[in-house]
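With one protein chain removed, the remaining protein chains of the complex are shown where they sit.
Going by the order they are written in, the chains are A, B, C and D; count residues from 1 in each one.
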Amino acid sequence: MNGKIIDLIIKPEIGIVWIPLLLVAVFFVFMVVFHVWGRKFFRNDYNENSDQVKPYNSGNLDEVNYSVKSSNLYWGFKKSMDRYFDIMKKFHDGDLNNYAKWFVIVVAACFLLIGGGLL
Amino acid sequence: MLSIFLYVTVVSLLILSITSVIYKRNLIKLVIALNIAESSVNLFFITLAYRPDSTAPIFTLAPALQELRMVLPSPQALILTNIVIGFATTALMLVLAVITYKNNGTLDIRKLKGVEDHD
Amino acid sequence: MTFSVVLSILCAVILITAVLSILFRDLMAAVVSYAVFGLVMTVIYFMLDAPDVAIAEASIGAALTVCIFVIAIRMTRRREE
Amino acid sequence: MTNHIPVLIITLPLIAAFLQPVTGFAGFKLRNLVIITILLVLNGLLFMLVPDVALQGKTIYYTMGASDPSQFTQPGISFPVRIVLKIDSFSLFTGIIVGVVTLTTFLFSTGTVKEDKRKSYFSTLFLLFTAGLMGMSFTNDLFNFFVFLEISSISGAALVAYRTYRKHAPYAGYKYILISTIATTFFLFGVGICYAQYGSFNIQYINSVLAHSYLDKVAMLFIIVAMAMKAGSVPMHMWVPDTYAEAPASISAMLKASGMVTLCAMFRFTFSLFGPSSSGAGKINYETLGWIVIVLGVLSMFIGVTMALIQHDVRRLMAFHAVSQTGYMLLGVGVGIAVFAKGDGGAAFKAFGKMAMVGGIFHIMNNAFYKNLLFLTSGVMERRFGTRNLNGMIGLGHRDTLTTVVFMIGALAIAGIPPFNGFDSKLLIYESVYKFSPVLAIIAMFVSVMTLASFMKVFYSSFMGPRRDDLIVEGAPLTKGTKAGLIILAALIILTGLFPGIIVDGIIEPAVTALTQIR
Partner (left out) sequence: MKLVSLLAMFIIAGFMFTGIGKLHLPGDPAGNSNVFSQRSSEKTDTANISTMDDYYLRNGQMETGSNNIVTSVVFDYRGFDTLGEAAVLFLVVTSISMLLFSIIKGKDLEETVLTDSDGFPAGMTRIVSIGTVLMLPIIMAFGAYLVIHGHLSPGGGFQGGAVMATGTALLVISSFVVRNLQKTYKLFSFFESLGLTVFIVTGFAGMGISFLHNFLANNDGSFLGKVIPLGTNPGFLNSGGILPILSTAVGIEVFCGISIILVLLSRALNARGSQKGGHKC
């Protein structure tokens, strides 16, 4: 390993100062300081074994065993790009002929580049 | 003069097989098409290896001329390997097509989507 | 001269059998035409001074591949739907 | 004995696989142990090569069957006659990826793939898959590369169709072998054209006599597009989600490794086979070639991630991410290709081109670690809930703390969060690509954000939520082997994340210099 361990840690020539050990140390220092000193500024009426522990089910208090289904996360994003996704679903529908067709189209495009003198 | 026919056959076999992979719908028909593509590559290598009025590269009982000319041996050695690889791929694809038929009851690409419904 | 004439005829036969084996809807007929394709390939390899490859193509390309195709078609459907 | 290492690396898995049917009935515990020791020996041999190949930049040749194996050509003739294996730091880099991935994946598969009569076939195919990948990364001979490419394609297809009782698994295997056969046929056509011009199959020899004619461009086109198809870049990527989703978890990890080895082979062909040769001035326009690779990369990134966002099958989601991560590598190295033979005497390449290539190739290694980790965790999730549908998975976090921690490490690494290794290579790529053209860097960052979004979706829906023991199909705790596989990969991610300097200087920088021959 050429160069001492210190050079390895401090690598100015890749443009960023990357001192992982320093980052980890700063992180621990911050946690200790926060744990000892910073907590006084926040509310301290939280106690473990009251019903504050239970997940807040937005009002309905009876025991509700549900979790947001993954398919309706980001529904807004999906709704807004519906036209794009319809085209994309048509491409990925498992039709083997289309899979081979795209290979031929890419080869033909590159041939046009060669013919056009670009490549 | 003679090699133009061979090279034209090679290229037209390749184009024929790739077109039939794009348009044909039966899985076993695709296997036949890919076999034809492999044979066209083999023919391409053998026409590269051919030299006019020369014998096969075997010295046992070769014509005892002073000016003994022989065909190039290394493409033939590679085509030996490629033929057996072509047979191996064909055997595997046929077995996979048979099991797909056992599971899905059809060999038609359009009916075998192979992809559950999207989200 | 006759050598290149015979070779060009065989090339034509190759193209015809390849097109036929693709176009036949009855898979058994397609496999038979593929067997003829393999046989003519063997003759072409032999004419191009490649005896090793000719034997390999004959035994593997024409005989065994066709045998496997026949068994596979018997296990599935014969007509291409 | 040490100069025989390259051959031992390839032939050890082969001989183990050949003896498998005979020794396969000696109980599966002994068989797993034998295979794990073989894979450990492989990694050991690879790391024995690191000191003199990577650090001193030496290139080891190994000619098969020659009287003096370490010489590139026989005494007295100027062209190679036999098959030559070439180990320079780039092929060593590829070999290390294959070694690490196969070791961890086999450790994982000892637990998940159930033991039955067909398991000895599974391990035989696994060993042959490893031998194929090792051969592809080390060989210097075009037709030898074709044979090893065929070995890895066929064993991949058979392993994808391992679970024949599933409805679509055999059809996914059929798709994989059909796509591979089309790619290998066109690859062989390119090799034939190279042979027609230069009469040899050796990559180094062809590059030294390359005349950059029209036929060379046609051969380059066939070879590179065939490799891009096998690696799964966008227009030809549609087989990737179908195949990875149907395969067992450890096999989709191996398929991803074979995709990356094919990508490394594609870069080796662009630089070592069709690179600007010493004899002829390069008439091949590497600017356009670089832009082709960049366009493939950007398309892969964007389409891969947008399609991944809407999937509800966890393995298909991760397969689309595999496609988008391949886009990052293509983008990084594409910028390098576009710039490395520019007319300005290498100023642009020294400024950002080399950093882009270092970023791209470093991303290949990082991706090898965290993408396999994610595939293995999706295997655990599928085993637990019996289904791959994200809607059916709730509250896995309560049961498997190890899987949750490991999944978090993998998800944060793939999204490029600082302490983990995804961030280092993505940062290198962003910085250099920004100097090349800012729009590409912005797209790359946007795609990285969407990667984080889709993995948060997976984490939120399947790991958090209330504890639902009624959904658990198989509650048996993970075996020692499975845990070992996951822990090794997670440790590697954290190590490369915290100390990228060691990896970049030790393996990646020499790999790029070996590839581009530019200091």
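What we mean here is this: a residue touches a chain if its C-beta (ideal position, glycine included) is under 8 Å from a C-beta of that chain, and two chains touch if they have at least 3 such contacts.
The shown structure was predicted, so the numbers you read here are calculated from the model rather than taken from an experiment.
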item	value
Touching partners, among the displayed chains, of the absent chain	A, B, C, D
Sole contact to the chain not displayed, among D:Gly57, D:Gly199 or D:Gly481	D:Gly199
Where the unshown chain meets chain B, residue by residue	1-4, 7-8, 11-12, 14-15, 18-19, 22-23, 47-52, 54, 56-64, 66-70, 72-74, 76-78, 80-81, 83-85, 88-89, 91-92, 95-96, 98-99, 101-102, 105
Residues of chain D (touch criterion as defined above) contacting the omitted chain	4, 7, 11, 14-15, 17-22, 62-69, 76-79, 81-83, 117-118, 121-122, 124-125, 128, 131, 135, 143-144, 147-148, 150-151, 154-155, 157-159, 161-162, 164-165, 170, 193, 195-200, 209, 213-215, 218
Hidden partner interface residues of chain A, rising order	98, 101, 104-105, 107-109, 111-112, 114-115
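The criterion applied here is as follows: only the chains that are shown with their structure count from here on.
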item	value
Between the pairs A-B and B-D, the one where more C-beta pairs touch	B-D
Averaged-CA centre spacing for the pair chain B and chain A, given as whole angstrom	45
Mean-CA-position distance for chain D and chain B (Å)	28
Mean-CA-position distance for chain C and chain B (Å)	11
Sites on chain C at which at least two other chains make contact	none
Per-residue multi-chain contacts in chain B, two or more chains	18, 21, 24-25, 30, 97, 112, 114-115, 118-119
In the complex with chain B, residue positions of chain C that touch it	3-4, 7-8, 11, 14-15, 18-19, 21-22, 27, 30-31, 34, 37-38, 41, 44-45, 48-53, 56-57, 60-61, 64-65, 68-69, 72-73, 75-77, 80-81
Residue ranges of chain B in contact with chain A within the complex	18, 21-25, 30, 109-110, 112-115, 118-119
Contacting residues of chain A [partner chain B, same complex]	71, 78, 89, 92-97, 100-101, 104
